[in-house]
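Of the protein chains in this complex, one is absent; all others appear in place.
The block that comes next holds chain A.
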Amino acid sequence: MRRLEVVPSLVHGVSVSPLSDLEVASIRADFPALGEFVNGQPLAYLDSGATAQRPLAVLDAERDFLLHSNAAVHRGAHTLAALATEAYEDARATVADFVGASPAEIVWTSNATDALNLVAYGMANASHGRGGPAARRFALGSGDEIVITEAEHHSNLVPWQELAAVTGASLKYVPVRDDGTWTADDAAAVITERTRLIAFAHVSNVTGYVAPVSDIVALAHAVGALVVLDACQSAPHRRLNLVELDVDFAAFSGHKMGGPNGIGVLYGRADLLDALPPFRTGGSMINTVTMEGSDFLPAPQRFEAGTQPVSQAVALAAAVRYLESVGLDRIDEHENALAQRMLAGLADIPGIQVVGPAAGVTRAGLVSFDVVGVHAHDVGQYLDSRGIAVRVGHHCAQPLHRRLGLTATTRASAYLYTSTDDVDRFLAAVAEVRPYFGVDE
């Protein structure tokens, strides 16, 4: 295997060292699932991009809440109701702080998909006249343009297709290059005076490419367009300050960052959230209800209709504290080092075509690739027999795969608990795939 040079790199201008093997071992001890055996082999979990394993601190926090403070929030006058409401709002403050926002700018959703739908359907409602004069800034119609990229996850694509379909706006795509990446220049060629919104992934779940957020924000704001950032693959892995990035909305999921399923986050700039019409309506989000009509609470409550995922919010805050105790910059650096190790190793295996930025370019800790002559499902099945868990398929990005001329790829994705041993076992197993299926030259 090619020897890897460890180059201390700069994360946001500060020199950061990757996690040591000892530190990774200590982190792994916090994640009992990593000790599982799969098909008689120790699990090498390289599917954190799909869902991350959870540390004991998160499981304990959820259990502790349920054992001692469980109640419905924002209603009731009893002690547990007060404790639960306090825990729920403390969790909001923790997550807000995590992304540099204020608590009123954080809406709990069931996941990132839900958060993106909340924006899309809120805008659809505004386009139908809901929300009064304040919501007119969100109203779309014929001639207006929504811009996304060809690389988007379906969750940041289909809601905008639907919004375009119900409003008459047109949906335009920033084309990607042959390696699946795109630049601010590519986006500038698509954004026009009629662009009202641009939505894109901060980090691609397929290529690991890190988008030039600030450049896109500048281009969008210059024409008065809103920026929606899909932060699913960035919030869990790198320091993120949504206010500094100056995006208008952002979405991420709890289960990709060591938190539970069923909880996600929508960030929205305060003035925008207060003007966006609600997507879901019902209890807990209203001020006054009469038989003729209703008026709504301010954000974030106006977007949180019905009973809420309280223990999940509490557990997500515990996940945030866990990540911060390790340090997001160090997690970022650790994953970049693992990605470079994967890239260097894959480059030495015949018949592997990697998707995404070239080796040496900073990328998220994930690598998607094609094993020439072997379908990704067969690759995944083979790796599973060796105890190695990877994602196979189109990774909810069919247009990107079509553009790259592939029907499916195999993706290995790392997290703070991923060891170099996981990566080396993965590389050794990938090298066996083509010989096993009889397609080695």
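Keep this in mind: contacts are C-beta pairs under 8 Å (C-beta built on N, C-alpha and C of every residue); 3 or more make two chains touch, one makes a residue touch a chain; residues count from 1.
By our rule, contacts and distances are computed from a predicted model.
Hidden chain, UniProt protein name from the list "Response regulator receiver domain-containing protein", "hydrogenase (acceptor)", "Cytochrome P450" or "Nitrogen fixation NifU-like protein": "Nitrogen fixation NifU-like protein".
Residue in contact with the omitted chain (choice from A:39, A:102 or A:307): A:39.
When you scan A:73, A:231 or A:408 for touch with the missing chain, the hit is A:408.
Residue in contact with the omitted chain (choice from A:100, A:212 or A:393): A:393. For the options A:102, A:294 or A:381, the residue in contact with the chain missing from this view is A:381. The chain not displayed touches chain A at residues 39-40, 374-378, 381-382, 385, 392-394, 398, 401, 407-408, 436-438.
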